[in-house]
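Everything below concerns the one structure shown next.
Every protein chain except one is present and positioned as in the full complex.
What follows is subunit A.
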Amino acid sequence: MTECQALKKLHMYPQNCRMRGGARKGSKKSPKLIMKTRSVICFTVTDVYDYFRALLKNDEKSDRAFTLTAEAIELNAANYTVWHYRRVLLQALEKDLREEMRYITAIIEDQPKNYQVWHHRRMVVEWLNDPSEELEFIAEILSQDAKNYHAWQHRQWVLKEYKLWDSELEYVEQLLEEDVRNNSAWNQRHYVISHTTGYSDPSILNREVQYSLKQIKKAPHNESVWNYLKGILQDRGLSSHPGLLEQILELKETHCSPYLLGFLVDIYEDSLENTSGDQVEVLSKALELCELLAQERDTIRREYWSYVGRSLQTKYCSGDPSTTSSAPETDRGSASVSVHQETTCNS
């Protein structure tokens, strides 16, 4: 049907309507009755879109248009044009937003990996200025797929926008209890702490370090926790955290992994960058680890670890004693901010 024909047909029908029946996908070919209201009859999928385009072109803001958006959405929930128009209609027709929340809840349950449905929910929550159902709803979706990216995005928005931080760390711990390898949960942990206490307080930082080490002992080959440990310590300097190197070296005996070895490289690199005095030993250990990782323990990253070794070697000039004395003294207390100084190297 052309736009012209669709417009003509619409003109013949009254404005009010009621839903009967539902549209079916894949019904382009055989004309079956897939939607009938008192004012619009759709026999095929094509009809639905033809009518929709006609309504859009006419800028019609009616109940039948609103009903039609639901049909179009059912055929393709990724049709962002239809969703946008539905929002226009929700406002123009002053529709019941609570009912819309029920509608969008059902759609998301059915298609949780779609951008448009989550964005629509966000708009409705904003208009209602009511986040009260959100955390529970998102938790329900995450219980089906604990890593759903859209769900986490919506959750982070709700938490920040409405300042609902109180129970979130507890929720994260519950998720980590269920699956300590859930990287989304580790990210959420970082998100919550960053937006509440922060990591500057030494007691908080220490709590997190201890928590991480505990999780490492439970599951040593879990990359997430190693990344988290590095992530929270790197800005303050890995080599400056008291006793950490010793603890890691101890773990190396019983809970070794490529991640542990990589972490050691990171500690040594930080030490090279931020500590004065003779670093030949440290450099040598770092290079040895890079070699071990490249050749034996993490060979899929051979090119990467070789590069790291070469970089360290070039930067800290192994076997060139004249350079270490030219490095400026940097005083590193555990709470001081590091001052990065480039060592010059005559190679």
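Here is the rule we use: contacts are C-beta pairs under 8 Å (C-beta built on N, C-alpha and C of every residue); 3 or more make two chains touch, one makes a residue touch a chain; residues count from 1.
As a working rule, contacts and distances are computed from a predicted model.
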"AP-3 complex subunit delta-1", "Kv channel-interacting protein 4", "Protein farnesyltransferase subunit beta" or "Collectrin-like domain-containing protein" - which is the UniProt name of the missing chain: "Protein farnesyltransferase subunit beta"
Which residue of A:Asn79, A:Thr105, A:Gln247 or A:Thr275 touches the chain not shown here: A:Asn79
Of A:Asn222, A:Ser239 or A:Ser271, the residue in touch with the unshown chain: A:Asn222
Residues in subunit A touching the chain absent from view: 25-26, 28, 45, 53, 56-57, 59, 75-76, 78-81, 84, 87-88, 91-92, 115, 118-119, 122-123, 147, 149, 152-153, 156, 160, 181-184, 187, 190-191, 222-224, 227-228, 231-232, 234, 298-304, 306-307, 310-311, 313-314
